[in-house]
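Excluded from the complex is one protein chain; the other protein chains are retained at their positions.
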Amino acid sequence: MITRRAFLFLGLFVGSARAQLPPNIGELRKKALDEAIRKVVGNAQVRTGKVKLELPPLIDNGNTVPLSVSVESPMTAADHVRAIHVFTEKNPQPYVVSAYLGPRAGRARISTRARIADTGVVTAIAQMSDGSFWSDSVKVIVTLSACLEEGLI
Amino acid sequence: MLAGLPAAAAGEIPLAERRSGYEFMSRETRAMQDDAVTGPAVLWLLDGEALWGKLGCVSCHGDAKNSMKGVAARYPALVDGKLVNLEQQVRHKAPALAYESRELLALTAHVARQSRGIPIQINEKTKPFIDAGRAFFHRRQGQLNLACAQCHDDNWGKKLAGNTIPQAHPTGYPIYRLEWQTVGSLARRFRNCLTGIRAELYAPGSPEFLELELYLMWRARGMKLESPAVRP
Partner (left out) sequence: MARVVVNVPAQAKRGEVIEIRTLAGHPMETGFRRTQLGELIPRDIIRSLVCTYNGAEIFRADLHPAMAANPLITFTTVATESGTLEFRWTGDNGYSATQTAAIKVV
């Protein structure tokens, strides 16, 4: 006759241990980022260079972060930037913006304001007309402002 | 310019050492404030300009660029013996505009914009209210039992959880606060401060907030208005 105490003790092991543990958010986000980049790039190799991603290394508030991406390219019909994609690693989802250019752009440069949730790496990937991919990454530190509307400091 | 101003009292920031919150922000955030074409507050300025005509302000006041120049730098002020701030004055013929509504914020931003670059000048006849505001600024409040002065007079420039503590001069209101992702009033910012120290939140237009706003504007006397500013 199993005692109530023994029954409860057994219950700890019977339930799936995996269900009890919290998900590894960092790992899930890294997988999502890799998949997002793979969707854009396919199996092609992404080389560092040609791309310059500019955003403040120390961010006042992650809600609105000015960022620019420039790519070295003559922007001719034969040799131009087709698209610029920006990704983050710590946001709930990895995409920020995808801008589609072309030889009519004259210059491969876009500016915008993004949301960066947490300290980490922001990546910009340029897709060239010859099918090659180039990238640049910046590590940023995100701070919280003081005295908010609810909760926190 | 500083020669004619009364000196700061003990514990207050010496007049020559006062710095706007602008100087505590990063270069990139300052650039957002300075962007006159696509800065985040521009949408409110355009709305305010449209409302100035649509709500009939133009029929008494004409072009705001002329009639409203210098006005925001002189509020809060006594109107018929009552202390009134800029939002309340803007509402004087449109009382249906709610505090913190997009319309009131846009109109206030438009009016305040016309005083950009003008030094703040508070009428000393409001002295009893300035004193009440100063008392609030120095009073310990809330669960954290902190007074505004402890951070903003005594510890400005130091860090609070990764952020630099500014001196708390209301030189740019209404502001586009990056935290809100929208334009908001000084009263909304006060409520955030009070939430930070877990103190009682007063309502916009309350005597406590009006007196505090007056004291802070008087404390910032001589500093130039930057409205509408961008702040983290």
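To keep things simple, chains are lettered A and B as they appear, and every chain counts its residues starting from 1.
Heads up, the rule we're going with is that contacts are C-beta pairs under 8 Å (C-beta built on N, C-alpha and C of every residue); 3 or more make two chains touch, one makes a residue touch a chain.
Computed from a prediction, not measured in an experiment: that's the story for all the values here.
Here one chain is not drawn; of A:I110, A:A124 or A:V140, the residue touching it is A:I110. Residues touching the missing chain, restricted to chain B, are 37-38, 40, 42-43, 46-47, 50, 102, 181-182 (touch as defined at the top).
What chain A contributes to its contact with the hidden chain is residues 63-65, 88, 91-93, 95-102, 104-107, 109-116, 150.
Just so we're on the same page, only the chains that are shown with their structure count from here on.
Mean C-alpha positions place chain A and chain B at a centre distance of 37 Å.
Note for the complex: chain A touches chain B at residues 55-56, 58-61, 63-66, 113, 143-150, 153. Interface residues of chain B facing chain A in the complex, by the touch rule stated above, are 25-29, 31-32, 40, 160-163, 165, 177-181, 191-193, 195-197, 232.
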